[in-house]
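Provided herewith is a single structure, encoded as structure tokens, for subsequent inquiry.
A protein chain is absent from this complex, but the other protein chains hold their places.
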Amino acid sequence: MRREIPVLITGIAGVVFVVQYFIPHFPFNRLSNWFSDWFSIIAACAIWLGALNLIKISIEKIAYRRHDWGYSIIVVACFLLMVVFGFWAGRDSREPGMPFTWMYDFVYSPLSATMFAILAFFVGSASYRAFRARNLEATLLLLAAFFVMLGRVPVGDVLTGFLPEQFQLSQVAAWIMNFPNSAGQRAIMIGIALGIVSASLRIILGIERSHLGGE
Amino acid sequence: MVVFIALTYGCLAATPSLWAQEPSPTSVAQITAQLAEPPADETPVAVLNVRITDTPNDDGHALDIRWDASASEAEGRVDHYEIWRAAVIDGQAGEYANIGEVTSGTYIYTDGNVSEDGSYYYKVFAVNDSTFEGTEIWTLRSESAVAGPLTPVAQWFDMQRINVFVGVLLLCGFIIYYITQARAGKELFIRKIAGLEAVDEAVGRATEMGRKIYFIPGSQDMDQVQTIAGITILGRVAEMAAMYETRLDVPVSRSLVMVTAREVVKEAYAKSGRPDSFQEDQVHYLTDDQFGYAAAIDGMVVREKPATIFMMGLFYAESLILAETGNSVGAIQIAGTGEPSQLPFFVAACDYTLIGEELFAASAYLSKEPRQLGSLKGQDIGKGLILVAILIGILLETFGIWDFSKLFKVIE
Partner (left out) sequence: MSRRAIELSVLALVLVATILVYVGRRNDWFGTLHFSTSVSVLVIVLMAGGMLWVLARTIQGHPAERRVVFLYIGIAVSLPLFMSLSQTISISPETKELMAGLEPLPPGSKVLVTFDYDPSSAPELQPMAETFFRWAFDRRYKVIVMGLWPQGPQQANMALDLVLADEKYKAMNLQYGTDYVNLGFQSGNEFVIQRIGSDFQSMFRVDFFGTPYDQLPLVKNVKNFSNIDYSFNLSAGYPGTREWVLIAVDRYGLKMGAGNTAVQTTGMYPYVRSGQLLGILGGMNGAAEFEAVTGYLGKGTRFMLSQSFAHMIVIAFIIIGNVAYFRLERKRKK
């Protein structure tokens, strides 16, 4: 029963979502909305599971002085600080000048942007290591990277300013992005879409149930 | 320390807003008062031929209102059209209310706020108004004749989607057919997938080195099929980790994924005959925030230096941040995602990458279960059909024989 009920719920919800796409009449027009509402409610409630798990593990780490327990103090302190700021002023906490908004604008935003900015460094190191002319395919990849990276910044056109417009690097980059890139992307997208259909069908029919903890 | 730096940075970033100056007031009200009289010849000509039809292929909650352009539109005397509606009460039109407006140049409005139980009358106003610096100065309206009444009707099938319906039937038909064939005992071939072949080797390496295995099931929730595919592979990895008694760590970014992954890992340990080795905290939640999640895993990877990292699921910009950090500590990395824009990053930074559909095929590949293999065969036939359609389309469209693409349009 422990596994049959989830399979049944999945099957019913899956079939309803497929059918409602083709049948606009009541009750199908409402069923998919109800299911999506339930998902939102369950996901919103489940956030507590995650948050409590995080706090439990962090407090245990501090209590038993486990390896790197100092970081857990920061986790718990920051978590509590944001929760207090968030609940303190209720809905008004989002008004400009409130502590929650202040923390969002001047702590969370710069820290998040910093993490994203690290990508620039990692793109550099990954390109340095991976783009090597090992064989014909790798050389083509390398040349495409070369043209697109130069063509996507103004300096590309400065370097090729003497050429006719259609051969300037910005045009070459646009061509690579619009044709070979689009063609490849479409092929991968079609494959993925079919993969999703097949995997979804397996899940709806209950053939695939390893995500429920069983074969 | 980090909090202190963050707060200091916060002060720094906040400073310009403290220095901002107050704006000077404007005198819009004074100017508009002088221009408040509307010129008589600016009144637009009323629209003609207002028609109401039931919105096709809907759930009976919409009516389409169409009209002919006001003759004044060409002279620039129509800013927008207002649509007014009155419900039928006791056989008579009730009170009219403005239910919406469209800018000039648009001659259709869909009223999606009606009920199958009611009938409705409509009027359309051509409106010419004048504003100065955001303040309305004058408004002139011309009223059309009344159209209606009409009652909306719900349809039982959306005919615009008949092409999708045929496609779904064909594809699902093939998949189900091959599943039954496989169940009947027909042998099915599946090509080698290097990334999945390397799973054993990767787990074995962690065992030899005596270090951890990390399994990262993407940064999205359980409503993504890719996350489910990732969790499926987790089951297999957890079984092997339990068998070799190697510590497996599963940091997740969604609570529902945590609950599901925990169940899968627990089951895998039980299946391997080592239920006591399973610890709930092996699967632990970090944060829902994309880059907070990436930062936390990066920290863990740098400190604990795992021997093997699996990244299976839906990833976005965090993919390269995770993969490069894993690479920097010398971990063997196997990644898989169905997000095309992240594939190049995984290919560049990981040892093996499952590209798109390979991720979804993983469960069938690893379990070798006939019904699952059958679904892959059906999927391949679907792909063949699409290829044939693309070829026919190229021929017909290139030589201008027939507009083949119209068969695939959902919205006209």
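Each chain carries a letter (A and B) given by its place in the written order, and its residues are counted from 1.
Throughout what follows, a contact is a pair of C-beta atoms (placed from the backbone, for glycine too) under 8 Å apart; a residue touches a chain by one contact, two chains touch by 3 or more.
Since this is a predicted model, take the numbers as computed values, not measurements.
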Check the options A:18, A:98 or A:142 and report the residue that touches the missing chain. A:142
Taking the entire complex into account, which one of A:39, A:69 or A:85 touches the absent chain? A:39
Given A:52, A:73, A:117 or A:163, the one touching the chain that is not displayed: A:117
Contact with the hidden chain (one of A:25, A:56 or A:152): A:152
Can you list where chain B touches the absent chain? 1-2, 4-5, 8-9, 11-12, 15, 20, 23-24, 26, 28, 59, 61, 79-80, 98-106, 109-113, 133-135, 220, 223-224, 289-291, 314, 316-317, 328, 339-342, 410-411
Name every residue on chain A in touch with the hidden partner chain. 32-33, 36-37, 39-40, 43-44, 91, 94, 96, 101, 104-105, 108-110, 112-113, 115-117, 119-121, 123-125, 127-129, 131-134, 142, 145-146, 149-150, 152-155, 157-158, 168, 170, 174, 177-178, 181-182, 185-186, 189
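Please note the rule applied: only the chains that are shown with their structure count from here on.
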Length of the line joining the C-alpha centres of chain A and chain B, rounded to whole Å: 11
Contact footprint of chain A on chain B as seen in their complex: 2-3, 6-7, 9-11, 13-14, 57-60, 154-158, 161, 164-165, 168, 171-172, 175-176, 179, 221, 223, 225, 228-229, 231-232, 235, 252, 254-256, 258-260, 263-264, 266-268, 281, 284-289, 291-292, 294-295, 299, 303, 317, 320-321, 323-324, 327, 338, 340, 343, 345, 347-349, 355-357, 359-361, 363, 367, 369, 371-372, 375-376, 378-379, 382-383, 386
Can you tell me which positions in chain A touch chain B when the two form their complex? 18, 21-26, 29, 39, 42-43, 46-51, 53-54, 57, 60, 68, 71, 74, 77-78, 102-103, 105-107, 109-112, 115-116, 118-119, 122-123, 125-127, 129-131, 185, 188-192, 194-203, 205, 207-208, 210-215
